[in-house]
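I'd like to ask you about the structure that follows.
Here the complex is missing one protein chain, while the rest keep their positions.
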Amino acid sequence: MSEIERKHTNARMSKIVKHGGLIYLCGQTAGGGAHAEADITVQTAETLLRVQDLLAEAGSERGRILTATIYLRNIGDFAAMNAVWESWIPSGAAPARTTVEANLALPSLLVEVTVTAAVP
Amino acid sequence: MSEIERKHTNARMSKIVKHGGLIYLCGQTAGGGAHAEADITVQTAETLLRVQDLLAEAGSERGRILTATIYLRNIGDFAAMNAVWESWIPSGAAPARTTVEANLALPSLLVEVTVTAAVP
Partner (left out) sequence: MSEIERKHTNARMSKIVKHGGLIYLCGQTAGGGAHAEADITVQTAETLLRVQDLLAEAGSERGRILTATIYLRNIGDFAAMNAVWESWIPSGAAPARTTVEANLALPSLLVEVTVTAAVP
């Protein structure tokens, strides 16, 4: 059976888990820093940049995302989030996606993105 | 490593993603058409029919669903959704399932279903 590889592991979670040719990332947000006060456009861009960096560290890339679950604090941000998302996803490589409204861990957070990706 | 196959791919998402013996569908709803004004019973039936059609297109079937995540706009619709769901799932083939309440992309949408399935 395949071994489990983890990166950035603390007592609560691993930012990256690899197993059986798949990469699982923990839910990504714009974080608790300066960006967390930003609007949905900035937060989405920051969140997707974090996803991108973690996928690169895991040996994959945004063009190999299989699934994405997007949680929006305000579903009214759907169009603005999509504008950033669609400019970020490589042409022809969009994953299976689900988007719903949900409150997130911090009141300032407007979007959280959880992805799985394939190892090349 | 396994190749990624995608069907019905646009700038935002693919309705079907296949990889490594698994099928991932994007979140399915009754859509933005006439059915979206319908009640939970009709919307659930319509949503599951869409799941069924996509699974058939992907070469699988409802009896090979591994996981389902169901989002209900009103958790009070739990029993009515379940009645449709339970008549749709083949006997003995029910997947691992999670159901929570969440607002969806359009105000008219009452239920969204995200599934993964196994290739036969």
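So that you can tell them apart, the chains are marked A and B in the order they are listed, and the count of residues begins at 1 in each.
The rule is short, and it goes like this: contacts are C-beta pairs under 8 Å (C-beta built on N, C-alpha and C of every residue); 3 or more make two chains touch, one makes a residue touch a chain.
Just so it is clear, the structure is predicted and the values come from calculations on it, not from any experiment.
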Out of A:Cys26, A:Ala93 or A:Val119, which touches the unshown chain? A:Cys26
Where does subunit B touch the missing chain, residue by residue? 20-22, 64, 66-69, 75, 78, 82, 85-86, 89, 91-102, 118-120
Subunit A residues touching the chain left out here are 1-2, 4, 6, 9-17, 19-20, 24-27, 69, 71, 102-105, 112, 114, 116
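Everything below uses one rule, namely that only the chains that are shown with their structure count from here on.
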I'd like to verify one number: the distance from the centre of subunit A to the centre of subunit B, where each centre is the average of its C-alpha atoms, in whole angstrom. 21
